[in-house]
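One protein chain is absent from this view; the other protein chains keep their places.
For clarity, chains are labelled A and B in written order, and residue numbers in each chain start from 1.
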Amino acid sequence: MSMPVGPVPAASQGSAIAPRDTPADRPADAPDFPVPDDVLRVDGLHVRVGELELLSDVDLTVRRGERVGLIGESGSGKSLTALSIMGLLAESLVPSGSIAVTGQDGRHTQVVGAAERDLAALRGRDVTMIFQEPMTALNPTMRVGAQVAEVMRIHRTVPDRHTAAARAVELLDRVGLPDPAEAARAYPHQLSGGQRQRVVVAMALANDPALLICDEPTTALDVTVQALVLDLIVRGVEARNAGMLFITHDLAVVASVCERVLVMYGGRVVEAGDVQQVFTRPRHRYTRGLIGASDLDLTRDDGRLYTIQGSVPSAGRFPHGCVFRNRCIHATTECESLPRWEGTGPEDGFACWHPVRVQDSQGVDPS
Amino acid sequence: MTSPSWRGPSWRRGAGTSSGFSRLATGLLPAGAHRSRSAVSATIAVGGGIVGLIVAVGLLSLVWTPYDPGAIDPTSRLQISSGAHWLGTDKFGRDVLSLIMAGSRTTLVVGVVAVGVAAIVGVPLGILSAMVPKWWGEVIMRANDLLLAFPALLLAIMLTAVQGQGVVTAMIAIGIASIPSFARVVRSGAIGVMKTEYVLAARAAGRRPWAIALRHVLPNVMNLVIVQASVSFAIAVLAEAALSYLGLGAPPGTASWGRMLQEGQELLFVAPRLEVFPGVAIALAVLGFNLLGDGLRDRYDPRLRDGR
Partner (left out) sequence: MLLRLAERTVILLVSLAVSSLLVFGFMVLLPGDPARVALGVNATEADVATLRREYGLDRPLAAQFLDWVSGLLRFDLGKSYISKAEIAPQIADRLQVSLILVAVSMLVALLIAVPFGTFMAVHHQRPAGLVLSAISQIGVAVPAFLAGILLITVFAVQLGWLPAGGWTPPAYDPRLFLTQLLLPALSLGLVQGAVLTRYVRSAVLDVLREDFLRTARAKGLTPMRALARHGLRNAAVPVVTVLGLQLATLLVGAVVIERVFVIPGLGSLLLDAVGNRDLIVVQDVVMVLVVAVLVTNFVVDLLYLGIDPRLRTGTR
């Protein structure tokens, strides 16, 4: 699906900006830097470990102030995409393609092939991330105030230690911790899971990032706390006009938080589009399956819940051609070749030989 | 609206909180996993090979050594390596190769008896502490830990002071000092076994505790016992060598690597090789048992594969 995507301003060609090491195997048609409005532009991203391809041809953009969802079952490559953007892949994993990030001051950085030092300057400042597991995401031997202050000290966004400490308390207050001064002196184990995740949110927002990546930020939390933390994240992102990439398998959360959504399976983006459109009129058979399986009000003729048959294969065990075909009841021999991307661009389209026709989808409207 | 099917079987299930990142980083992908598995096999092969060699030499020395290891020959003292004496002779004219071969027997016997004593006491103690009420188990383990304050060598020196020097004293002392590690390892394994469904079922069915211990717990902690035996064997070899070096272990006339080191030390300036050969033998034996233990531990418990 590496097709020309969107208009690339001619003026941008060859201008001197960030990409330091341009990987040789980057698609020739990938733009050297993102259009000004994009905080993130991923083009033809592949991630390999040895011979094994874990991510294939991922295209993805996030604009300033835009909230984009990334959904799919566990093992479909969502987290790997996020870690690629952060430049935090394990050494054995080799990315190729282009990941262009625009910082809050307009600086552009090409993540793929960048030096560790430049990536470190990017992380925690221009791009920040909230992880799934708040219980283990914080250093157990360090007071949480110090951990929040640290991210500002690393990037020198505050003049000195005292300002950092004061600002940390302020941030903890902002994320709704009761008695923030006391909380700043606490160790992580003295806080609840929800409180810890609030601390992580404070860390992620401390330097006013241009892009916030959330990897299942509320999955590990109690249901009652989920909505509160979610609201906190969204308000924080909105206040900073930052872009957000939201990874989850919870479709309801995506529907309430995001404007656009991408569906991943087998290390590929199989469908993308406006949230409303994708959820009400899915086109890819996998998306349809996801939505059907997520709706507990919906039952089959025999009274059982909809499920997707089989399970996600482990990395490297996906079939060639359409990655979903071994679990798809509509699969034919045609599906043994890779389906083309049908649509107007990487932000709207799907890759399926037997897309859902409009009349099929009437029954699975979750709205 | 998150339905159970979302969490359906997948490569992440059972990983708990572990993220994709750490799993990829820890080599759970086929390529990495394969490499460490072959490394584990190599460890076991090398360790087992060395141990096998020492056992073979020990057995061989029962029926054949180049010379009588005890035979003193004043006419051929302190000879260097030659066709007649491959590793030379010591200050009494004894053949060093024969002494080393016979010394492996002492090492093996001390190790086997010490590990045997430790296992015979330590394994039941560990199982017992896992099966009695929690509070009693704690008391047993506290007492057990206290014994750790008496290292093998110290205990052996104490025993020797009262009993006089001897291989038997050394073996028993080293064995007693090794009890705590057996008890601790077995207890941790047995506590896990006691929580399994089949033990709960056996208890519900009214099986007697000793029957459960023998039929269910013991077989399931056997792996741990074997690993610990290998590690303790290495410690026993070290302790015996040190004791004999101090003149508190094998009495004069008994072939022992530690004793050879002691007898050779006064000639360090003249014939350093007399220290090198038994030294290499000791290090090789310890290395062999350590490698075997490490390899077996990694094989039995793949979770630890990358870690230790």
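General remarks:
One rule holds in what follows: a contact is a pair of C-beta atoms (placed from the backbone, for glycine too) under 8 Å apart; a residue touches a chain by one contact, two chains touch by 3 or more.
Everything quoted here is computed from the prediction, not taken from an experiment.
Shown as candidates are A:L70, A:I99, A:V151 or A:L245; the residue that touches the absent chain is A:V151. Checked against the hidden chain, the listed residues A:L138, A:I308 or A:V356 yield one contact partner: A:L138.
Chain A residues in contact with the hidden partner, per the touch definition given at the top, are 86, 88, 116-117, 120-125, 128-129, 131, 133, 136-142, 150-151, 154-155, 187, 189-190, 200, 203.
By the touch rule set out above, chain B reaches the unshown chain at residues 17, 19, 21-22, 25-27, 32, 35, 142-143, 146, 148-151, 153-154, 157-163, 234, 238, 241-242, 245-246, 248, 261, 265, 268-269, 272, 275-276, 279, 282-284, 286-287, 290-291, 306-308.
Note that only the chains that are shown with their structure count from here on.
Per-chain CA centroids place chain A at a distance of 50 Å from chain B.
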